[in-house]
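Every protein chain of the complex appears in place save one, which is left out.
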Amino acid sequence: MRGITDKPREACGVFGIYAPDGEAAALTYMGLYALQHRGQESAGITVSDGEKLQLYKDEGLVPEVFSEEILEGLPGFLAIGHVHYPTWGNTGYLNAQPLLVHSRKGSLALAHNGNLVNAAALRAQLEEQGAVFQTAVDAEVIASLLARNDREGIVAALVDCMQVFRGSYALVLLTRDRLIGARDPHGLRPLSLGTLPGGGYVLTSETCALDTIGASFLRDVEPGEVVVVEGGQLHSLQGTKPLGRALCAFEFIYFARPDSVIDGMNVHLARNRAGERLAQEHPVEADLVIAVPDSGTSAAIGYARAAGIPFGEGMIKNRYVGRTFISPGRKARERRVQLKLNPISTVVKGKRVVVVDDSIVRGTTSHRIVKLLRKAGAQEVHVRVSSPPVVSPCYFGISTPAYEELVGAQNRVAAIEQRIGADSLGFLSLEGLVESIGMGEENLCLGCFTGRYPVTVDNGQLTMDN
Amino acid sequence: MRGITDKPREACGVFGIYAPDGEAAALTYMGLYALQHRGQESAGITVSDGEKLQLYKDEGLVPEVFSEEILEGLPGFLAIGHVHYPTWGNTGYLNAQPLLVHSRKGSLALAHNGNLVNAAALRAQLEEQGAVFQTAVDAEVIASLLARNDREGIVAALVDCMQVFRGSYALVLLTRDRLIGARDPHGLRPLSLGTLPGGGYVLTSETCALDTIGASFLRDVEPGEVVVVEGGQLHSLQGTKPLGRALCAFEFIYFARPDSVIDGMNVHLARNRAGERLAQEHPVEADLVIAVPDSGTSAAIGYARAAGIPFGEGMIKNRYVGRTFISPGRKARERRVQLKLNPISTVVKGKRVVVVDDSIVRGTTSHRIVKLLRKAGAQEVHVRVSSPPVVSPCYFGISTPAYEELVGAQNRVAAIEQRIGADSLGFLSLEGLVESIGMGEENLCLGCFTGRYPVTVDNGQLTMDN
Amino acid sequence: MRGITDKPREACGVFGIYAPDGEAAALTYMGLYALQHRGQESAGITVSDGEKLQLYKDEGLVPEVFSEEILEGLPGFLAIGHVHYPTWGNTGYLNAQPLLVHSRKGSLALAHNGNLVNAAALRAQLEEQGAVFQTAVDAEVIASLLARNDREGIVAALVDCMQVFRGSYALVLLTRDRLIGARDPHGLRPLSLGTLPGGGYVLTSETCALDTIGASFLRDVEPGEVVVVEGGQLHSLQGTKPLGRALCAFEFIYFARPDSVIDGMNVHLARNRAGERLAQEHPVEADLVIAVPDSGTSAAIGYARAAGIPFGEGMIKNRYVGRTFISPGRKARERRVQLKLNPISTVVKGKRVVVVDDSIVRGTTSHRIVKLLRKAGAQEVHVRVSSPPVVSPCYFGISTPAYEELVGAQNRVAAIEQRIGADSLGFLSLEGLVESIGMGEENLCLGCFTGRYPVTVDNGQLTMDN
Partner (left out) sequence: MRGITDKPREACGVFGIYAPDGEAAALTYMGLYALQHRGQESAGITVSDGEKLQLYKDEGLVPEVFSEEILEGLPGFLAIGHVHYPTWGNTGYLNAQPLLVHSRKGSLALAHNGNLVNAAALRAQLEEQGAVFQTAVDAEVIASLLARNDREGIVAALVDCMQVFRGSYALVLLTRDRLIGARDPHGLRPLSLGTLPGGGYVLTSETCALDTIGASFLRDVEPGEVVVVEGGQLHSLQGTKPLGRALCAFEFIYFARPDSVIDGMNVHLARNRAGERLAQEHPVEADLVIAVPDSGTSAAIGYARAAGIPFGEGMIKNRYVGRTFISPGRKARERRVQLKLNPISTVVKGKRVVVVDDSIVRGTTSHRIVKLLRKAGAQEVHVRVSSPPVVSPCYFGISTPAYEELVGAQNRVAAIEQRIGADSLGFLSLEGLVESIGMGEENLCLGCFTGRYPVTVDNGQLTMDN
């Protein structure tokens, strides 16, 4: 069902660990498991035993890529890991991360979440100096810049390079004896720091991975900060001047797992509040509030509570859809959304239903959901979306459709309402979203809703893929 | 995570179709997709084009077993399909269904959900007459009995055989030109009948598969009934005298998808009512009601509504857990449940929490959940279970642990409460369960809760595996 | 290259062992490796540890099917094994052997090489009595007959059944505590007996498997004989009256490995003598004798020696061809034989070349070889075949093309000569073949060369597959 999703896709998740007890690979495996929702196409782990770095990566889900035997073949007390978004066929392997490179700075592994908006320019500049590239990922550009830097040591080189990076990055690096984390000066992508009960440090895109491995949350890596774990100690330095926090709002709307806390804000609560606020902004007389599962559930519960309308499970999601799907037969093709979602007729029949979704990007799925609910007997279908219309592409690590496919960019709300066939349609306002998240507009990147980005971007040049 | 599940396991799901437009295999594929929750270990489809039967089956999930190419290689307008529960390694192939056999009655494919309690006796009797068996499945015993029967025609033979079958069966059969369905005289396992929009008939374990392929529900197959689709017509006959309906109550508690309707009762509503009733039977002063996702959600919503306590998402389930899991490392092994479930600390912290689960079989997972919630800051943890304690094994197609592992069989409620470490524990009463389902006690099999079965069984002899 | 072979295909190879040291599976694995040339499509092993039988089989070559882990999971001191010829797709698994069945005679595994000419009749008769069949192999018919037999014990039943079997069989059977071998009354297919150095017995289609596992040749199983290994002892009985030995001549011509000895005759020497005799029957003025590698080499060396013409390597065979071949591109398809065979131009250029092949079935490859040799500069190409023309199909376990495709059945030698484009063509005479083998015409089955078979067959009814 990957092909028909109507959601933006996260580029990836990163993880890093210093585990003095030596189970670095096993814990990274569990951490990547918890971050699996951020990238389902490839997974990789690089470990260091203090002497050498070893890498294993392949296409597939985390438990498909790694077996107990493979993990046992990756001994070490330092590790980084990565989960990645879709790429085609065999090429996938090369674009998978971590990237392990050898240069005059020694062996270095990198895992990157984000998008450097000046990657193409940096790449051209490096090529001009004789660099060769084998992949399409930013991590290779970063590796090349680090290797070429004249400063002694990888940390100093990283700090130097951060002055020329523009765009988003939550970066983890591994050398023979060091684990390093860095976050871009806007803090566009999340990166948190945790501690292991028996000593040791963890870097992760989301805090849910800390819970999974039994680690405790310490704090978030700050915008522009570099953290270094070496000799059992955690060091911090300001790699580059912070430029005004601009955390990606879509982490709260859709990407992050509800049990994660990002920059102090709980994802589930933000969604809950968005639902409550949505009820105030777009009230409607109705008998039942239901969610588009699973991402709409938190907001739907909030809507129901605020509106005083009962919340119910009106739609069931097939837990097994999503894997190696093939479209069988001519007629069958038309019924694809039904493989994934099915309304519970007894619940919605004769009812005026409010259906809450977290976001609408293309609008195609919304159209089908409304149709299914009507067929199941809903008397009225009111669509409520707990985020504003997406009107502009993302340049910082999210895969959105091209501009002309963005439903919000093309239509005013009334037109969308008609297109998806709902009795009414309401989007959460920008202010509503900002208040729900609770960080203040000045701390968020809202570019895809406003077209105003924290970094000046030249549309013609940039690509959105990682 | 297959190994650590604390739930009983459904034996399987069956599906059959007469699709005059010739897309029988593609529609069966979609139907099996919708029934995937009933069996994740193997899947198979047999088609007939009117001349010959072709079978394809293998271990794996439905989309792993079948590709577009394979489905295109299975042309025909009649098909049956099956999803199956775990078996070991290579043997799995042989025990997968449908079973395709050749006998003097011609070629015949069978798919069976249920358990014949006299299978061992029938098998011994057939062996005495010279039969050989290659698998461990009841379907092979049934095939052998049908082949040996002297009556002309497969339907007459089936009716004859139904007189000697004892136990549960929802059975679909396929010959060159006929699709046949049969249900045991107690109606222990579900079997529904649907129609295709352009003509054609469907047999399915659950109605959710009808929705998925765009078919309409016609009616349930009645206890003891045989339905035959031949020459485009649906025929019905009473294969054996109905013996008092005894539909498996666990279909409503855990197995069936909430969007299915079984023998007239909606599964979701039954769970909802069970939650409401549970609130009346076991009220508690609390701040929040949460569910053990996903199977406890319907009941939790009901509990919350009836108790007037807010419902919240207090626990997140990792959607990617469940596939080829391997246990990494020594310490990691202890943290396995955390891979699957994670409380949302912000939601439960400082709260008196009611956590609703649908059933407790072994009690091991409940113990871990209580521990996780306390660690996440819950002030009190009250476990509520929307079904009675399981005290007796199942002989009709459900895989339950051995008697000595059943938490309910060994402990009184107070002891269980202590064992799982909850502040309080409440099970739904038998009457409460019966009323929630709404069919009347006389129409349900409640054997696993009472030890009283609709069919006399000789414990020493029977095995529970399909 | 499987599809373009111009040779008949052997149905299979069987192996059985009593290894008191308990390495039965490992030794069977090695034995099957040595018999791999008799069947490349599936392989299987059944072991007994004295208590229960375990089976593992799958499609693929022996080392592809079995891993060290799988072999370690098959503990026991008794085992049988089987390698099988091509079958289509998924069905392959079911038709793979050994077949493991459970009946009133207990658990029994069977592996069969040969073809029962009355299999269809026996199958129909068994079906009339109520038997069901799941596969297309004779072994299932044999198992069914054994199970149905009233005699006490598997050996007595086997003897009874041998009275109704018509056709060829080299059969190995395994029960909980016994290894049994049986050979048809004509001895159509080979079956040899060996001993292990530290005690223990071996049954094998060919003696090369004895060498491979370090066993010693004891003797051949006699036509109609049954051998039983039980309690460490070897017993023999005459299962059925021998009917005049009729060993398949094609074992000497093409199937068997040159290092095997069958019924006292060395395969390599027989081929050597056939070449010598061929030189006498069809002499020609020439400069060089070359072989179609590898099966023509033994005969070519004999021809060269007898003719006093130098033997040379004139043609190279690509050792890697033969596996999962796919035909690339339009023009490339026409060059397929070149992937497999390439003349050495320097060797054949300007020479009058005798090219020796072991047999011609369809004639298509011979045509291409002549063309390649001419293109490589050969001045004359004289084809010599070390067996007579195949004029009639085989009913005893060899897969030959249908009658109308047999080059020998359709053309007189002159016509074949023209068709394949050779300067001259000579087939070994029947007497020549018989004398080369050295067993006497009365001891051989020469049906495919003469149309006279040791068993009366009804062409219309019989199938040649296994």
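Chains here go by letter, A, B and C, matching the order in which they are written, and residues are numbered from 1 within each.
The rule we apply is simple: a contact is a pair of C-beta atoms (placed from the backbone, for glycine too) under 8 Å apart; a residue touches a chain by one contact, two chains touch by 3 or more.
This one's a predicted model, so the numbers in the text were calculated from it and none came from an experiment.
By the touch rule given at the top, the unshown chain touches A, C in the complete complex.
For the chain missing from the display, the contacting residue among C:Gly153, C:Gly199 or C:Gly214 is C:Gly214, taking the whole complex into account. Only one of C:Gly106, C:Pro258, C:Pro283 or C:Gly421 touches the absent chain when the whole complex is considered: C:Pro258. In the complete assembly, the contact with the undisplayed chain comes from C:Phe311, out of C:Tyr18, C:Tyr254, C:Phe311 or C:Tyr395. Looking at chain C, the residues touching the absent chain are 21, 23, 25-27, 29-30, 33-34, 36-37, 40, 61-64, 66-68, 71, 208, 211-214, 257-259, 261, 266, 268-269, 272, 294, 297-298, 301, 305, 310-313, 315-316, 318-321, 323-332, 335, 338-339, 342-347.
Against the chain not displayed here, chain A makes contact via residues 55-58, 89-91, 93, 99-104, 124, 127-134, 140, 143-144, 147-149.
Assume only the chains that are shown with their structure count from here on.
Viewed as a contact network, the protein chains form an open path, each link joining two chains that touch.
Using the average of C-alpha coordinates as each chain's centre, C ends up farthest from chain A.
Distance from the chain A centre to the chain C centre is 60 Å, each centre being the mean of its Cα atoms.
If you average the Cα atoms of chain B and of chain C, the two centres end up 48 Å apart.
Centre-to-centre separation of chain A and chain B, using mean CA positions: 35 Å.
Residues of chain A in contact with at least two other chains: none.
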